[in-house]
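Working notes, beginning with the structure itself.
All protein chains but one are shown at their positions in the complex.
And then chain A:
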Amino acid sequence: MAKKTYDLLFKLLLIGDSGVGKTCILFRFSDDAFNTTFISTIGIDFKIKTIELHGKKIKLQIWDTAGQERFHTITTSYYRGAMGIMLVYDITSPKTFDNIAKWLRNIDEHANEDVEKMILGNKCDMEEKRMVSKERGEAIAREHGIRFFETSAKNNINIERSFMELAEAILNKTPSRDTSTNHTNVHVSQSSGHSSKCC
């Protein structure tokens, strides 16, 4: 009998103002690459990435949304069903930080109630242009009881970590299913081409 490919599927969503680096964050996480040219996302795109957490194979389906204002009414309709949302601002742009409150309201209105949230202050590699202090970011996150990271898609800072933490937070909430499945087995059968009939 063919086993399923993964144990769990988590749907994550990236939101935030246009230009804060959502697409770059996803690209860094999925392809481990970075692009300086800005091609604003006009729509909703997703990528998949398989991770392993506590011996469980988890498939992340990560949705990247258009940040442009004119699409907001449409993009909010994609919030439902997301298990985790990453709200991104740009530490060099106070406006994008100020909009956090608005984005949080959007989440409250449109996302599932138990959605796991995380705030990311992106572009932390640009220290010389910083306009939003880390403390302010931490403060707003604390205020709303949300996890917070400063990230850089460019220099690959905290990208993997933030996704893993978000996935972990979701996993912790997920009622553990049958424990009979054993995941720690690294032993790979060698007898090429012959799967065991029994078991």
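Going forward, contacts are C-beta pairs under 8 Å (C-beta built on N, C-alpha and C of every residue); 3 or more make two chains touch, one makes a residue touch a chain; residues count from 1.
As a convention for this text, contacts and distances are computed from a predicted model.
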{"item": "Chain not displayed: protein name in its UniProt record (\"Vacuolar fusion protein MON1 homolog\", \"NEDD8-activating enzyme E1 catalytic subunit\", \"Inositol polyphosphate 5-phosphatase OCRL-1-like\" or \"Tubulin-specific chaperone C\")", "value": "\"Inositol polyphosphate 5-phosphatase OCRL-1-like\""}
{"item": "Touch criterion as defined above, residue of A:Asp31, A:Glu69 or A:Asp108 at the omitted chain", "value": "A:Asp31"}
{"item": "Hidden partner chain, touching residue among A:Leu9, A:Ile74, A:Ala101 or A:Ala139", "value": "A:Ile74"}
{"item": "Footprint left on chain A by the chain that the document does not show", "value": "2-5, 30-31, 42-50, 52, 66, 70-71, 73-74, 77, 186-198"}
